[in-house]
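With one protein chain withheld, the remaining protein chains of the complex are depicted in position.
Up next, chain A:
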Amino acid sequence: MGIHGLSKLLGDYAPSSIKEHEYKSYFGRKIAIDASMSLYQFLIAVRQDGQVLMTESGETTSHLMGFFYRTIRMVDNGIKPVYVFDGKPPTMKSGELAKRADRRAEAQKELLKAEEQGDIQEVEKFQKRLVKVTPEHVSEAKKLLSLMGIPYVEAPCEAEAQCAALTKAGKVYATATEDMDALTFGSSILVRNLTASEARKLPVREINLSKALTELDMDQSQFIDLCILLGCDYCDSIKGIGPVNAMKLLRQHGNIEKILKGLSGKKYQIPENWPFEEARRLFVEPDVSPADDIELKWGNPDEEGIVKFLVEEKGFSEDRIRNGVKKLLKSKQGSTQGRLDSFFKAAPSPKAGIKRKASDSKGPLKKKVNKSK
């Protein structure tokens, strides 16, 4: 998924682009959320005793649970979410999708084996790998969102690309996904862990693209080439070139064409008819709806509609749902807290004096940046 090893690379080479913030500091921000990613997250993570949540008739409800409560958590914290759903996958992705289908078949086999052996943990692990989002899941999620008054967008193609377009156009503050290729598509700000469970207490990790580019000393087109070299969803990468080599080669040659020239005759196996140019084109001009045509509106929740859908049809507890709706309604009242940044402009820091050397062996305490994946 996404770009192989990009988040580690940014942690190593561009640490200042990654910042951790408290969940509640995102109040008042509009955020585009990759809904397809969230659907998978919810189907995998929202479980009880290892099983997805179901109605009496056996319909899955994990995704509705996830969308309902995690959206409320955001709204309660003043965040204005807009969900973006995947459209058709680009043809370039067929290779990656075939690979995923293979892995799924593999997991199916493993699951049978584990079931035979009665290894509950393994069974659970492979069940999770077999999770598949169905069109019903998607349409139910959309229905719930409309009832909640939360806007959603249907992307013509990849959701991350559409999120990136919204972020670039300033329609939203950031893209929320775990998929790092949102950066490759040009999201100026990417936030991770926003839709993670509250119980895990993960801080929101914010990645700033322009800071990353400055620190990597690259422009966006070089960054795209870097992502292709690292390994994206659209084409293979060159075997034997990892993150360190990719950085070195790009800094030396500037783009993939020149790198290939420099590599010819060397030990690296360049995939035959390597379609990196098409992959690059997908990142540069992805199939998205123009952000200016999209109007985002946060409406009032339809309490009775939500109760009818979730309680009567899906068997949720009425008290809990009504309580949730109350939170949605409450956030509609009153005004939003402003931010000082919108009144005062950033000024250069007055550190013109002595800049203590960070390379000093007894260097000052650095604020910890978690470099885990």
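We take it that a contact is a pair of C-beta atoms (placed from the backbone, for glycine too) under 8 Å apart; a residue touches a chain by one contact, two chains touch by 3 or more; residues count from 1.
To be clear about the criterion, contacts and distances are computed from a predicted model.
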{"item": "Candidate names \"DNA sliding clamp PCNA\", \"NADH dehydrogenase [ubiquinone] 1 alpha subcomplex subunit 13\", \"Exosome complex component csl4\" or \"GEO12235p1\"; UniProt protein name, chain not shown", "value": "\"DNA sliding clamp PCNA\""}
{"item": "Of A:His4, A:His63, A:Lys80 or A:Arg192, the residue in touch with the unshown chain", "value": "A:Lys80"}
{"item": "Option touching the unshown chain, where A:Lys132, A:Lys261 or A:Lys345 are the choices", "value": "A:Lys345"}
{"item": "Missing-chain contacts mapped onto chain A", "value": "16, 21-22, 24-25, 27-28, 30, 80, 149, 296-300, 332, 334-354, 356, 358, 360, 362-367"}
